[in-house]
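Of the protein chains in this complex, all but one are displayed in their positions.
Showing subunit A:
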Amino acid sequence: MSRSGNRADWADDEEFDDPSALPAQQVISNKDGTKTVISYRFNDDNKKVKVTRRIKTTVVRENVNPQVAERRQWPKFGNEKGHPVGPSFDTTSVGENIVFRPSTNWKAQAKEAEKEGGEKGSIQDQLKDKKVKCRICSGEHFTARCPFKDTMAPVEESTAGGAGDTGEAEAGGLGAGKSSYVPPHMRNGGSGGGDKMGGRFEKDDLATLRVTNVSELAEEQELRDLFERFGRVTRVFLARDRETQRAKGFAFISYADRSDAESACAKLDGFGYRHLILRVEFAKRAT
């Protein structure tokens, strides 16, 4: 034990020879204002567990009536007399999360939600009445086991027709079945020749705007509100610093429709947001 060196007298130490002795709690303050607390405890299996917590203290200031502020100083009384400040665990607890969205057709919504929850029951139930179907010959075996694997191209899947956005992603067939892995050079029917990655994402990129010079106080929701007036926004990504959670100064906004993205780009380029002027352009595909 490293602590034995600075012990004054072994007879004074109650923890001497005690196998259950736990190292003292360590508190380290980090550069970015957070604190790291390292403590030790025993878990249910009587094993020693090291718990490392990083704590960021945020002061939330609230303006209240002077009378309310005065009342905050009141000492506890009655059955609570002498108890320390702060909620005690035997009287106060936090309940389960409750979602409440007022709406006139809440009954239908609740029913739908219940149905969805029921359907998701288990993967086994979901797959119970699904059959294995080969994508090459439609036989009842896995595609990898198909006897015609090396000689025939897979048949086009009729189910892939649901998303008719651009059509080019579905053209090749092999990449269309979402469930199986397809190597990049085989996507788009092998015609892509490996020049770009992520065939499925490229149609998203067409309607994605890159926004730079964003204030570091920006919030994702604010950006969404700002950009949503031009059309349906499918994705808002605001780059944040991992340590401080502040925005890094750029964001990506994806629209469902490219024409919406175009009008947003035209209108919001040079728009004054917070204290900065936004620069909005179409995102360039990562090379």
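Just so it is clear, a contact is a pair of C-beta atoms (placed from the backbone, for glycine too) under 8 Å apart; a residue touches a chain by one contact, two chains touch by 3 or more; residues count from 1.
Note that contacts and distances are computed from a predicted model.
*Asks:* Under which of the names "Armadillo repeat-containing protein 8", "Eukaryotic translation initiation factor 3 subunit I", "Large ribosomal subunit protein bL9m" or "Glycosylphosphatidylinositol anchor biosynthesis protein 11" is the non-displayed chain listed in UniProt?
*Replies:* The record for the missing subunit names the protein "Eukaryotic translation initiation factor 3 subunit I".
*Asks:* Which positions on subunit A touch the chain that was left off?
*Replies:* So the residues of subunit A touching the unseen chain are 61-65, 67-68, 71-72, 74, 76-81, 85-88, 90-104, 106-107, 217.
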